[in-house]
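For this view, one protein chain was removed and the others were kept in their places.
The block that comes next holds chain A.
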Amino acid sequence: MSGLEVNGLNKSFGGLTVCKDVTFELGPGDRKALIGPNGAGKTTLANLITGIAPPSSGTIRLDGRDLRGLREPQRVRAGIAKTFQITTLFKRLTVRENIRLGVSERKRQGLKLLRRADGDRATEAEVAELMHQFRLTRHADTTVENLAYGQQRLIEMALTLALHPRILILDEPAAGVPTSENHLIVEAIERLPKDLAVLIIEHDMQLVFKVARSIIVLVNGAILTEGTPREISRDRQVRDLYLGAGHG
């Protein structure tokens, strides 16, 4: 099949198992949410998929091809990209340079020595478009470390979209974004190419219900249930988990 297939995935850190027999699929056009309490293993699962960490066992396939031997950069080039829950940017580069770097590396121009990084019209147009989309144009030439955290979250998203992924994993993209800018994240997700496969990890249920067409609930590293937003919101176990624990 085309898209991402995760099969029987396990991961433990020493004695702690944080991913237990996880199996799911993410096909073109999917908008799936991955929810679950703090420490459920959501970020770990994302890291296993992008190759930041190796699984203890299980397989991950992209378009039927086993990704086992591929390191993170190779997986990114194969079309899997993710945003970081904890903002991970090039802090002393400007916003423009951050995004330019993403575009330039996607275009495999990183070994070009003799032309200017800012000299490619198509790249610059793309950078400008991304900055515009996330209302970052005003800050284009500010170094990232001098921007508010909320703005850095938007750069996080812009930089990842610059990679033109086919499989996009968003790890709490809206966490830390001011409510007034929250719609930028939602709009960005809604504007994504229709055939893109999106997995969104998010605590904000409003956002989840806005963008997700299917929800996976992860508890203690294992999938508790998977279903449509309607099914999930009616699920007794999920309600106990979220409401019983005093959340929501």
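To be clear about the criterion, a contact is a pair of C-beta atoms (placed from the backbone, for glycine too) under 8 Å apart; a residue touches a chain by one contact, two chains touch by 3 or more; residues count from 1.
FYI, contacts and distances are computed from a predicted model.
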Next item on the list: Select, from "Leucine/isoleucine/valine transporter permease subunit", "Carbon-monoxide dehydrogenase small subunit", "OB-fold domain-containing protein" or "Pyridine nucleotide-disulfide oxidoreductase", the UniProt-recorded name of the complex's unshown chain.
Entry: "Leucine/isoleucine/valine transporter permease subunit"
Checklist line | Residue among A:11, A:100 or A:139 touching the omitted chain | finding: A:100
Notebook entry, point to check: Out of A:65, A:92, A:135 or A:234, which touches the unshown chain?
Noted result: A:92
Notebook entry, point to check: Mind pulling the chain A residues that touch the left-out chain?
Noted result: 50, 52, 71-74, 76-77, 81-82, 84, 88-93, 97, 100-102, 104-106, 109-119, 159-160, 162-163
